[in-house]
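Only one protein chain is missing; all other protein chains are in place.
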Amino acid sequence: MSRRKLGRPVGRQHSLAITYARNGFKRPARSQKSGKAERQGKIKWGQLEHRAGQAGYSAASGQAESSHSYEHLQSSFEEWFKEAVKGKLSWRSILTISKAYRRGYNTIARPPLPGIPLPLRGTVSAVVAASNEEKTIAAVIAELSRLPIQEIIVILNGCKDSSFHSIEKNDRVTVISYPQRLGHDVARGIGASLAAGDAVLFVDGDIVLAAEDLAAFVLEIDKGTDVALNDISPYLPPFSKQDDVTRSKMFLNYMLGRPDLQANSLTAIPHALSRRAITVLGGKSLIVPPKAQALAIVQGLTIRAPQSVDVVRKNRIRSENAGAGNEVARLILGDHFEALDEVMRLKGSRLKMTRLSRSELARKRNRR
Amino acid sequence: MPRKRRYASRRNRKTIVYKGPSGYVNNHPNPVVSIIIPAMNERATLADVLYQASRIHRCSETIVVANGSTDGTPEISAKLGARVITADKPLGHDVGRRVGAEAAKGQVLLFIDADMVIPAAELRPFVKAVLEGVDVALNDYSGPTGGREVHTVVLAKHSLNAMLGRSDLKGASLTAVPHAISRKAAAAIGFRTLEVPPVALAAAVLRGFKVQAVHSVQVGRINPAKYRGRQGDPLTSLIAGDHLDALHWLIYERGSRGGYSDLGRQRDKVR
Partner (left out) sequence: MKEETNLTSIIIPTHNGLHLLTSCIEAIRRHTEVPYEIIVVDNGSTDGTQEYCIQAKLTIVALPRNEGFPAACNKGLSIASGEQLLLLNNDVLVTPRWLSNMLRALYSADEVGIVGPVTNYASGRQQKDIVWRTLEEFMQIAEQHNQADPAKWLEVQRLVGLCFLFKRKLWERLGPLDERFSPGHYEDDDYCYRARRQAFRLLMCGDTLVYHAGSASFAAVNPKGWNSLIERNRRKFIDKWGIDPWIYM
């Protein structure tokens, strides 16, 4: 890992730097979340990054200035990556290499390109749900445009402001505009119905997330996981101080046999789904995120939480300002009821929790 | 009486005061308070527990529901003056509570366990609350919440309360003792419901009874074995399942969203 990572975040701050800061600037142990090739000692870090930088440089210098573009950056990187990197890498390592390649490319390219290349096997769509977000929507789309996403679907609903007009004409952006408010999370179901990519990334139009943070979710799905969740555990207070929504998310995961997921859930963005996950879950269940979460677990989809992106603090600030925070909290509790109702229909009202009769249990517990 | 002396010396406790030849436990014919104690093989602590029970209220009765005991628990209880209800096979805690509640005559039903000795002074607040109008007086004890990993049962209790809209109760529950219920509320909910404590709690809240956590008794410390169960402990699974039963019941009573609005989601826009 580059030494620069260990100092103050350069340019855009992103959660990797925060993770380092939290760990007292110690490099995370190599074995933590690293890929098989790395663990087997097959990758020499400094060398690969250096080679990436050089390859980016030569890719850019081999092209006329006018043909420096994100498309070229992406395609040349994919080609190079296929040859140069054998074996499986963690998404963090892939991102490091991507950025090294881009740095090399941008030594030549003028102006330097903002986009990040990623080695993807499939296609990616993004779904952005927004209602009256004229202040942030353009920036959200700008960040998504920095990733190799073929299709950015923006779903505006009930906008009384100039959200539609703040979206710049962009070759990859489709905007669906509904005059009426659709209600919470309905846009996600609509976006899922339209999206054609092998991986679909879901974000909201009111929180600008850096492309570097979103890359993890895209890479996770591309490598075969069905559901990539935001790991919000680092941002939660201790249990006694947690709110009702957090507890119900955790409860659902625990009851379905996934205590490892803690309070991570499809309720939060960003998250990404595979094509298979969308087919299995169906657009209708995505409208009630906890229900989709429950079904994902019960239907045996692979679920991971590869990256932590701080949406919690921003959300809390917003809902404290509005008074509607409580209303939405109650809606989410209701959603968890729906989720339980759904899985209870599939698995019985006790979700396969012990069938031991109380008398047998009493005998066991009171053995003398 | 040699048997009593041996008892006393083995336990090395302070002297026990006997109120009368028939035992020291009260059994008032028209009790205000019924103290219900499910017990199976608890002779080590039983006498102390019964002694504390006797000091809670003048006008009380003590009912020991002793099932499937093999160590003489029913006999000891009877000798100490309690009303004893027995059954052949062990019924378990929660069923024992129901059996006791059905047999109780008092207007306040106080539930305690036979393996924990809780001083009468810590039990009186529960009785007092019910006499003053609270229908379900819970132990304001939320379990261990300080560690990194939360225990499934602690999580379940907190979650049920949250989903009932009663997060003010934190982790209080009818699973834990001590707690007191007015007989009126218990009858309205149904004594059978007491067998699944989380369902009883949900029913009490739903039916509009006054449910409060009135006093804190740190039962975790007194009886660590019970609350330090591993995640894989079958009791954990049973209690978790009970909480799911409660939520299932709430869905049945209030609809698939537990009565919460979805703020006008246009669901028909997605097929």
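Order as written gives the chain letters A and B; numbering starts at 1 within each chain.
One rule holds for everything that comes next: contacts are C-beta pairs under 8 Å (C-beta built on N, C-alpha and C of every residue); 3 or more make two chains touch, one makes a residue touch a chain.
From a predicted model like this one, the values you see are computed outputs, not experimental measurements.
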| item | value |
| --- | --- |
| Residue of A:95, A:149 or A:175 touching the missing chain in the full complex | A:175 |
| Touching the absent chain when the full complex is considered, from A:75, A:193, A:240 or A:302 | A:193 |
| Interface with the undisplayed chain - residues on subunit A | 164, 169-179, 190, 193-194 |
| Sites on subunit B contacted by the missing partner chain, in the whole complex | 268-271 |
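By definition in this document, only the chains that are shown with their structure count from here on.
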| item | value |
| --- | --- |
| Between subunit B and subunit A, distance of the C-alpha-averaged centres to the nearest whole Å | 45 |
| In the complex with subunit A, residue positions of subunit B that touch it | 40-41, 67-68, 70-71, 89-95, 142, 145-147, 150, 152, 154-156, 158-159, 162-163, 165, 167, 170, 195, 231, 234-235, 237-238, 240-241, 244-245, 247-248, 250-251, 256-267, 269-271 |
| Of all residues in subunit A, those that touch subunit B in their complex | 178, 180-186, 189-190, 193, 238-240, 243-244, 247-248, 250-251, 254-255, 259, 283-284, 286-288, 327-328, 330-331, 333-338, 340-341, 344, 349-351, 353-354, 356, 358-359, 361-366, 368 |
